[in-house]
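Accompanying notes for the structure given below.
Apart from one protein chain that is not included, each protein chain of the complex appears where it belongs.
Just so it is clear, A, B and C label the chains in written order, and each chain counts residues from 1 on its own.
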Amino acid sequence: MPRKSITPDTDLEQMSILDADGALDTDLEPDIAAETLLELHHTMLLARRFDERLLNLQRQGRIGTFPPCKGHEAAHLGAAAHLRPTDWMVPSFRELAALLWRGASLEQMLVFNNGFNEGGALPPDARTLPMAVPVGSQMLHAVGLAWAAQYRRTDEVVMTFFGDGATSEGDFHEAMNFAAVYQVPLVFVCQNNHWAISIPLHKQTRTPTLAQKALAYGMPGMQVDGNDLLSVYVAAGEAMARARGGGGPTLIECVTYRLIMHTTADDPTKYRSEEEVKAWLARDPLPRFQNYLKNKGVLADADLSAIEADIENRIQAAVTRAEARMAQPHDPLLMFEHLHAERPAELERQRRELADELDVAAKGATDG
Amino acid sequence: MPRKSITPDTDLEQMSILDADGALDTDLEPDIAAETLLELHHTMLLARRFDERLLNLQRQGRIGTFPPCKGHEAAHLGAAAHLRPTDWMVPSFRELAALLWRGASLEQMLVFNNGFNEGGALPPDARTLPMAVPVGSQMLHAVGLAWAAQYRRTDEVVMTFFGDGATSEGDFHEAMNFAAVYQVPLVFVCQNNHWAISIPLHKQTRTPTLAQKALAYGMPGMQVDGNDLLSVYVAAGEAMARARGGGGPTLIECVTYRLIMHTTADDPTKYRSEEEVKAWLARDPLPRFQNYLKNKGVLADADLSAIEADIENRIQAAVTRAEARMAQPHDPLLMFEHLHAERPAELERQRRELADELDVAAKGATDG
Amino acid sequence: MAKRTMVQALNLALRQEMAKDDRVIVMGEDVGLDGGVFRVTDGLVAQFGEQRVLDTPLAESAIAGMAIGMAIYGLRPVCEIQFSGFAYHSFHQLENHAARMRWRTQGGLHVPMVLRAPYGAGVRALEHHSESREAYWAHTPGLKMVIPSGPRNARALLVSAIRDPDPVIFYEAKALYRAFREEVPDEEETLPIGQARVAREGRDVTLITYGAMLPPTLEAAERLHAEEGIEAEVIDLLTISPLDDQTLADSLAKTGRAAVVHEAQRSFGVGAEVVARLMERAFYSLEAPIARITGFDTIVPYFSREKHYLPHADRIAGRVKDMIKAV
Partner (left out) sequence: MAKRTMVQALNLALRQEMAKDDRVIVMGEDVGLDGGVFRVTDGLVAQFGEQRVLDTPLAESAIAGMAIGMAIYGLRPVCEIQFSGFAYHSFHQLENHAARMRWRTQGGLHVPMVLRAPYGAGVRALEHHSESREAYWAHTPGLKMVIPSGPRNARALLVSAIRDPDPVIFYEAKALYRAFREEVPDEEETLPIGQARVAREGRDVTLITYGAMLPPTLEAAERLHAEEGIEAEVIDLLTISPLDDQTLADSLAKTGRAAVVHEAQRSFGVGAEVVARLMERAFYSLEAPIARITGFDTIVPYFSREKHYLPHADRIAGRVKDMIKAV
């Protein structure tokens, strides 16, 4: 060797298919059935409108803090679009459209976001994990699921989501490394929205792309325009096929932007400029995809208003149902349920402690 | 972009100067003063002989478990050779030659390895941190030291050591990332000895080199023959100069081999073949460097026996001193010292508890 | 003197210590321009610059581990972990190193760092944002664990923590951040770490608490006084470890009865240690078993049920009445 440059065997690409001005690279354009396109659009729009409604409800004090997803819809939905019902999705906390695509219930989300544990209930056969608050921690669960799916010789694939900030956590590193070493069927989808709360990307990492972090693990990486559903769809489709075919994990970086606050407790004007937000508003994934559908003749303006109306009704109905449900008395003792398969004696005593207190209070109330 | 390969801006190299057969790349040969070469050799030999003696003592039950370093001497000494007294060294646990180069006391090491806290004592102005047992954890301390050195506008550089196994820990990732983001004066030296106890490199990572992990952080990386002191010396010299000049951190991978057990509690025949060990014995860094010195006319055979004798005496003297010291009564209450600057009341009570017990026992012994 | 919230008081402590001592470095996620998600570090970066107020990448082990290195160098890093529920990522750095460096080097190196973290429930937060796990740190030899209960002592204790030559874990009750204001003087104030204070004098029963549970405990004491003529002495621990058991034992010698109130789950919590210390140091004063009035051994429920989880004045007063009637 004496002294020489090494160029690692890289499998690293960039891709954009439908740009912000509507220009379409027809060579790369994926062949998606019109029906699927419309379903994707419906989900994207539902996510956008529901997100707006959640914000509204939060501002009225009718639900608690939550992380809105405006601007991210294409970045996660384009990827999740490939998931079969038997595949696994391991979300972080900003994948509303993907969750809806996977069948999440609006009503449950409302109940969850209003501080009711009932809203987090999952059936035992759920293949979408609950939201993971501790940043990056969920990626390791995805590795375990994917390992198990492989061990069981299924063709299931796991897809996990995380942000640019998450790439700094040790868990990101360990998950990427384990996934590569075991060559598990796993697709890592990073929604790089340039900010982790107030920390801009250049304070998060010195690399120009996040995709290149794949090189540290011997894994293919791809950076795509995350506001272009088509790019994300194509990249994820390839990664899913690779994973399903035994080719191991892939890292996909979807370059996108959070068009809104980090959570409803956040004030983004403290740390980023209006111009920056405006520039990204011009790249909003929703109108971009809608224009594509219109140009393609898949979606007519008239249909759109019908869809909007339908979505509005669906959301309103869910809000009504959720609020009716939450207006019912809800058992404080629920907190003692489901901690273990069998409740230990001490916990049962504590449960009785609270039950007695509630009885006394209720009696006091009736007596008084 | 539509779709294209990305080649990240890499600064990644491989280097070997003096190969296992003694062939020397004279273009790359560093210009090291004869005196320094002899000092390096002396330290390398001292480390080898002391390591052997420690093993011997351990087998006789005269010290406890320790991690021998046979085979690693060039990999860490070649790097540490650049450290000025004002620079900081942050070791893992297999850098005996580097510690000796930095002035560590044989006697203290013997006392430490025989389970006496006294052996870990450091002066307040120590710039070599103590051995770090939790793999990879020390790398973050190196980042903090380097940040502080930069904050204080000094020209100090920090060098930290770790193994191939350590690159899997989250702390490795976080340290590399923080160091790159803050562009601190830090040199990361990985002693890749192909094994983390029984785990071979290919089960540790899927990448062909560890140096390429630097690409995930936007940091230059270099892979060198870690059994060639000259290669390590040149690579580390460049990295030190870069760090001192404000150019930020570098990752150096020294390819080497542990010619011995992981620790004295380990049985490497369980997991690796004799042939593999033999092949690496042929690449032993010590004779390679010695032959280089002899060919260069810096070291004569006669000198060598004198050096060996000197080293033997020095070690023997240290063993004698250490054992005499350990034969003295040593205060059990030392465990209560130095936990805090000021001892809290409860700890003082516990100290008295033990002191009273010892008094009673001592009285019992004299009475009996 | 100015009336300040706890957030403002903590900000004052940081600002003044930073102005006085260029070894003090504030670091953590979003502590710069954003001023921290609770605004405790608001304005510091404008005043002191990015070298003194370090926005970090999103990695808690690194925040703690890097701070250890800075502290060894001689700086006085004050880390913010955004929520205490994410401090576990840094557990190994604290346990393996911060807590041990002085001991390991026989006094050679030491780690004067502070790790601040908002803790506790009651602010309608998401999962992982409501825990009170101070017992983890308190059980770690070599660490100090401090929890203030109001703006004034928060400021004074934070100053002491920054100046402490050893690592201090400093938990701040989110529920108190803006709950009330207190006079907090501009002039320097410190409070000794390791010293509890009698927040209310009384002779009938000793109520031992800290952090966000002080207000409901005081309220319970007032109610006991008003409704039953029971005079409760309320002790505010302020420091969890090292625990000031002398103040507790002295109070018990007077009252003969005690309850410990905390929002953390009960088992293996701080209350257990309080009971054990009093067993050791005041057994013969005990006229009744010491009660633990605490959070339950569950996860803190999502916010619609927080009020049932958290000890409140009614519950505290009720349990104390029962205790006193039982004898």
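Throughout what follows, a residue touches a chain if its C-beta (ideal position, glycine included) is under 8 Å from a C-beta of that chain, and two chains touch if they have at least 3 such contacts.
Just so you know, these numbers come straight off a predicted model, no measurement behind them.
Among B:T10, B:T43 or B:N114, only B:N114 touches the chain that is left out of the view. Here one chain is not drawn; of B:E13, B:E95, B:E156 or B:E169, the residue touching it is B:E169. Of the candidate positions C:E17, C:D250, C:E263 or C:D297, contact with the hidden chain is made by C:D297.
The chain omitted from view is touched by exactly one of C:P167, C:G269 or C:P311, namely C:G269.
One of B:T43, B:Q191, B:Q204 or B:T256 touches the chain omitted from the figure, and that residue is B:Q204.
One chain of the complex is left out; on subunit C, the residues touching it are 85-86, 88-89, 91-92, 95-96, 99-100, 103-104, 127-128, 133, 135-136, 138-139, 141-142, 241, 243, 265, 267-273, 275-276, 279-280, 283, 286, 288-292, 297-299.
Even with one chain removed from view, subunit B keeps its contact list with that chain: residues 64-66, 112, 114-117, 119-120, 133-136, 165-166, 168-170, 196-199, 203-205, 265-266, 270-271, 326, 330, 332, 334-336, 339, 346-347, 350-351, 353-354, 357-358, 360-361. The set of subunit A residues touching the chain not shown comprises 90, 117-118, 120-124, 126, 129-130, 132-134, 137, 139-149, 151-152, 170-171, 174-175, 177-178, 181, 337-341, 344-347.
Following the convention adopted for this analysis, only the chains that are shown with their structure count from here on.
The greatest centre-to-centre gap from subunit B, using C-alpha centroids, is found for A.
With centres taken as mean Cα positions, subunit C sits 40 Å from subunit B. Among the residues of subunit C, those touching two or more other chains are numbered 56-57, 59, 61-62. Counting only residues that touch two or more partner chains, subunit A has 168-170, 203-205.
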